[in-house]
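As you look at this complex, bear in mind that one protein chain is not there, while each of the others sits in place.
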Amino acid sequence: MSDALSDDGSHEDSQEDVMTPAELIVKLEEAWLNEKFSPELMENRSEVVECVMEQLTHMEANLQRVKKGDAKASIHRMEIDRIRFVLSSYLRSRLQKIEKFFPHVLEREKSRGEGEPSLLSPEEFAFAKEYLANTETYLKAVALKRMPPNLQTVDMIKAVPQPYLDSFVFLRVKERQENILVEPETDDQREFVWSCAVDLNVEVCVLVWMAPGDHEPAEITRP
Amino acid sequence: MFCEKSTELIRDLQRVHDGQLPAFSEDGLRQVLQEMECLYEQNQSDVNEAKSEGRAELIPSIKLRHCCLLRNQRCVTAYLYDRLLRIRALRWEYGSVLPANIRFHMCAEELQWFSHYKKSLASFMRALGGGEGLDITQDMKPPKSLYIEVRCLKDHGEFEIDDGTVILLKKNSQHFLPRWKCEQLIRQGVLEHVVS
């Protein structure tokens, strides 16, 4: 039951080294927490999502075949429920942000360069476009078309609030960091760094003021 | 005073507690649109007059009306959009079929929007994991232990659970049982969930 991912031949992302299922779940949980605490939509991790879903499907299928009263079945089921919760919560977090910032999200996706990783998964992209179209159609039908000619459109990019990128966030840095460089807010060269270190694990929790356009909040990993 | 009606639209909506959807204000919207039409027509004629007869003193009122038009558009859009956000939340709270009393509060176009939204959401969920599909409107809370504590409200006799063990459900006895097995019995009034 504990096939390494490579045995399934399921991982598609050539950048990821072969991951064990356990490592995959760790990655999922990280993605979940990062997405939850970041004010803005993070890069999509659909390769993780797909691999996790494969694991769940695989396990569910096994459980169907297991005979009644198998003591292990309930334990597997509990684990599946836990993993499925994290996965659902992660996808919900993303969807909420996509809906909240839909014109900006689509704009970001449109303006990313060749070779840059995608912000949205294909399903999310389709959903975002539909959300935009649905909302625009709605506004037009219910009110805009009945307004004076020069007022029949609304610029969604201006109308829908942007994610607040100057937001403070708590960061958990996974390994000891020397010299975290934070852009000064004013000419006084202030640093807004509030750091905590959990000695036991040499982890650092950092409250960092994010510079505008700084898209890398909570996942700072250095070898 | 201009824009009073559109401000009232928003204020009334704000007054209703977060999440609840009051009835759609057809009247309110119509009044704002009428005001906009008036303002626009007045501006059209003033603009023509200003141009053809050089009456520059009309320009401040033209600008004022234009500001009011923009404000009305903004208020109406805000009103409609805020309602959409509440409607969206309803899909997540009630599922894809809304209670009749809520539907009653929605205008035709809102019902359309909702219908498209839930279809879009369904497609999204179906496509997850390379077509495997996942209903992310479930599992809203972290799963707790599979087992729940229940009290037996009436005699129900023997009850077999997963690993083959048999429990005797006697009135007033308490047990730890698998949640899904209990759910039906709880609905039937045989068992009662004990929340510690």
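Note that the chains are named A and B in the order they appear, and that numbering of residues resets to 1 at the start of each chain.
Following the convention adopted for this analysis, a contact is a pair of C-beta atoms (placed from the backbone, for glycine too) under 8 Å apart; a residue touches a chain by one contact, two chains touch by 3 or more.
One rule holds in what follows: contacts and distances are computed from a predicted model.
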### Task
Quick one: find the hidden chain's UniProt protein name among "Pre-mRNA-processing protein 45", "DNA replication complex GINS protein PSF2", "Cell cycle checkpoint protein RAD1" or "N(6)-L-threonylcarbamoyladenine synthase".
"DNA replication complex GINS protein PSF2"
### Chains still shown that are in contact with the chain withheld from the display
A, B
#### Entry: chain A residues touching the omitted chain (full complex)
1-2, 21-22, 24-25, 36-37, 55-56, 59, 71-72, 74-76, 78-80, 82-83, 85, 89, 154-155, 158-159, 164, 166-170, 185-186, 190-201, 205, 209, 212
### Summary
Touch rule applied to chain B and the missing chain gives residues 74, 141-142, 145-147, 149, 176, 196
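The criterion applied here is as follows: only the chains that are shown with their structure count from here on.
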### Task
Please work out the Cα centroid separation of chain A and chain B, and write it as a whole number of Å.
24
### Summary
Counting only contacts in the complex, chain A reaches chain B at residues 49-50, 52-54, 57, 68-71, 73-74, 77-78, 81-82, 84-85, 87-89, 91-92, 95, 99, 122-124, 126-127, 130-131, 134-135, 137-139, 141-143, 146-148, 151, 154, 159
### Summary
The answer for chain B against chain A in the complex is residues 29, 33, 36-37, 40, 69-70, 73, 76-77, 80-81, 84, 88, 107, 109-110, 112-113, 116-117, 120-121, 123-124, 127-130, 132, 134-136, 138-143, 145-146, 162-164, 178
